[in-house]
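Only one protein chain is missing from this complex, and each of the others stays in its spot.
Order of writing sets the chain letters: A and B. Residues in each chain are counted from 1.
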Amino acid sequence: MEIRFVLNRKEVTIDTDPLRRLLDVLREDFGLTGVKEGCGEGECGACSVLIDGELALSCITPVGTVQGASVVTIEGLRETKRYGKISDAFAEAGSVQCGFCTPGFVIAAEALLRTNSSPTEDEIREAISGNFCRCTGYSSIVEGIRIASRRGREKGSQA
Amino acid sequence: MKEKISSPVKRIESAEKSGGHATYIADLKFEGMLHAVTLRSPKPRAFIKAVILPDIPKGYWIVDRNDVPGRNRVKMLVDDQPFFADGVVNYVGEPILLVVGPEKETVVRILESIQVRYEDLEPVLTVEDSLDPGIPPIYESHNKFAEYEIRKGDPESAFMDASEIFEREYSTGCQEHIYIEPQGMTGIYENGRVTVYGSIQCPYYVKAALVQGLGYDEDRIRVVQTTTGGAFGGKEEYPSIIAGHVAFASLKSRRPVQLIFDRDEDIRSTTKRHPSVIVIRTALGGHREITAMEIDITLDGGAYCGLSPVVLQRAMFAATGVYNIRDVLVRGKTLATNNVPSGAFRGFGGPQAIFGIEMHMDALASHLRKDPLAWKQKHILKEGDRTVTGGKIREEIKLPEIIGHITRMSGYEKKRVGLKKSGVRALRGIGTSLFLHGCAFTGSGEKDKIKAKVKLKRDTESRVEILVSNVEMGQGAGTTLRKIVSTTLGLPIHDVIYDNPDTDRVPDSGPTVASRTVMIVGELLRKAAQRLEKTGGDEVLVEYEQPPHIEWDQELFQGDAYPVYSWGANAVEVEVDPDTYEIKVTGVWGVYDVGTPIDEMIVRGQIEGGISQGLGYATIEVMQSSGGNLKQGTLTDYILPTSMDFPDAESMLIENYYEYGPFGAKCAGELPFIGVAPALASAVGHALGVSVRQVPVTPEYLMEAAEGGD
Partner (left out) sequence: MMAGTGAIPLAGGTDLMVRHKRQGGLIPRFEKPVLFIGHIEELGLVVSEKSCVSIGPCCTYSSLMNDHRLPEVLRTCIRNIAAPAIRNRGTLGGNICNASPAGDTIPVLSALGASVVLSKVDGKRIMLIDEFITGPGTTVREEAELLTGIIVPQTKFDCSFYRKVGTRRYNSLSKVSIVGLMKVEEERVSDVRVAYGAVAPTVVRSRAIEEEIIGTPINDIRNLIPHICERYSDLITPIDDQRSKKSYRKAVSLKLLRLFFEHCTSKL
């Protein structure tokens, strides 16, 4: 089946089984290996992407359901100025250890900050409650997102 | 100099990882690469009577025990574990064969149509079963991977003269690492050489296993670490098995072969933390003072020996914790069962032992109507005292200062006395723990087994490259080792190169385990940097030399079990729901002596991560076995802490310069995990007025403890 969608701001079309996991389409067909498989069951969040600007898990999303939608992966997000602020904040707060969960957290942070530019600590924790980190214990990631929200109030960066 | 080095720097690889640029093993593609999927035993114990294969299409292969050119045994302490099951299976998940080919869909279709005929054998499911002479043993005639005894002083006399004997039993559960990046390896056979890429902690362990499995000379084997997404000990010895698998597969197919675990496969078939049962008997003298202790440790080693003897040793050396007990008998055994093999996991036997001794001191204090922390403080080791192995404490032990800080930071004293009610119904409690971790390998391990070598090479006029086999796995080694070299040479940190280790290029500086990377390897690098500067050459190799004062008898387990110890204290505050017994952690504090922190932010990361894992171990990470099957076999069912579960930890570091560590550093990676469980258990016990004797402390356990069984 032909599936047409916007991927990282570019229109793309693929002909594939609509039940294929969006994760596999992104990693295999488009070479976007920044999107990770950590569990394949929608628990760990390492496969996080934005679909129509909202946080979603590509390992449990059939590619057929993104027909006509806009999908953003870490590869698309990292081209933006908003990303630069998140990345710098993460480095400053020590949010990155092994790094495997990090792109997923960056995507979750972006999903939060684009709708809530000055979140409370509780709001940050809830926004990342579906992303697992085994290295940091989350404190430094929460701190990184807090720093990013302070630094970047610019809106409207359409990804 | 000390202060300068501790100041945090921006972690070198942070930006690369944040942006999804870092290449992990599943991201690495080779031309003509094949997929491998493993057929695993569904049975805990059985003979394999027959393996019936379907027609295998061209371009697809079956790889099994017949395709092992060398020895079908994974190199460990005792070579009892096969790469592929050898006519018998001993745990659910044991690998029997691989199916390998270009289309994964076809590989799986072939796998699903393979029939294996088993003849069931009576499985050994518990450590009690393990000692039951009625069940045929799995390992040797006695099912004991190891059994040891350590004696200090004259415990027998002390027990005979005791005016009271206080005995309790404690147990700790199984835990799974859940590194967010599952296990994975890729093997390539080219021009007579095998190269294996993978997510690993110990390139040279993998190499040695391949030498044995392939029967090749060392120069025909190359092992390259790929950026590793978390390990915690789970990628210490386990990857040797997968390395063999992809090596044999690439040899047979003459193509690169990739093997990436699915998460539920990873949970069900990889190593786990040793479950333990610890019985402690304490002899009390005429004034109700402790005169002696007898500690009995039993570890469930699972189906194969692995590293169980060493885990047992560390547990036994930590059995009396931070206390100076005059007369001690420690007995330990690690037993074979038809469960998934137990293996290395942050703390490596230490957490189990510390849980036992801390809960016991807590219980003793309660029995003697004393405050636990004040009671514990009377017994702690001091400089000049002897450890349970008769080793000498050669440093000033900062525990009194540490205790002062933890009580102040947590408000322990006031909170311990007043059981206040918060909100509507919750019961509040606070508990503490004191703990230690022996740094690096036991006794003479560094000198006799590892013999670490490091190299420093000048790349250009101003750049220098670190060549060691220790890996960056999230713990910050890439940054801390660079910092040590750059500070010694006065170079900007970005002028120090450190790449993922490749055994073709790096000497064997030993495994990335036992919290030894900074203290041992970092110190060697510091010496190498000094020598490089002094000699003005292009390359320098430095070999480990044991500090002269260390004396250790590996046969009798007498002397200095470790060159030095790091120390710490935790406090944990909880609220327990009186109806559902759910535990809410409302505060957690940690104060640590790790010598000199090479980077405060990186050490803080280890503290926060270790505490989170420790709280998970203590409360929600339930891993149970039923008939040899793990009941919590997916990430939906194995409950990991999320950002909502635990509050920020408040921590503090006490400086205590260690002259044999780089810039005074001791060990830091495992220490923050070790004391968390007993501090939490003590807090819950305080809140409910019950004696908590096991972790994980689940609501189900608490309901029974508080209200009685049904």
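Throughout what follows, a contact is a pair of C-beta atoms (placed from the backbone, for glycine too) under 8 Å apart; a residue touches a chain by one contact, two chains touch by 3 or more.
Small disclaimer: the values here were computed from a predicted structure and weren't measured.
Undergrad: Just name the one of A:8, A:48 or A:149 that touches the chain not displayed here.
TA: From the options A:8, A:48 or A:149, the contact with the absent chain belongs to A:48.
Undergrad: In the full complex, which of B:288, B:408 or B:631 touches the chain missing from this view?
TA: Candidates B:288, B:408 or B:631; residue touching the omitted chain: B:631.
Undergrad: Residues on chain A that touch the omitted chain in the whole complex?
TA: Those residues of chain A that touch the unshown chain are 17-21, 24, 28, 37, 40-42, 45, 48, 51, 54-57, 59-62, 64-65, 67-68, 108, 111, 126-127, 129-130.
Undergrad: List the chain B residues touching the unshown chain?
TA: These residues touch the chain not displayed: 35, 37, 104-105, 108, 260, 262, 579-580, 582, 584, 620, 624, 631-632, 636-637, 639, 641-642, 644-645, 699-700, 703-704, 707, 709-710.
Going forward, only the chains that are shown with their structure count from here on.
Undergrad: What is the distance, in whole Å, between the centres of chain A and chain B, each centre taken as the mean of its C-alpha atoms?
TA: 31
Undergrad: In their complex, what parts of chain A are in touch with chain B?
TA: On the chain A side, the touching residues are 33-41, 43-44, 46, 73-75, 78, 83, 86-87, 90-92, 94-103, 106, 124-126, 128-142.
Undergrad: Quick check: in the complex, which residue numbers of chain B touch chain A?
TA: Those in contact with chain A are residues 8, 10-11, 13-24, 26-27, 177-182, 227-232, 262-264, 473-476, 601-602, 604-605, 608-613, 634-636, 640-644, 646, 648-649.
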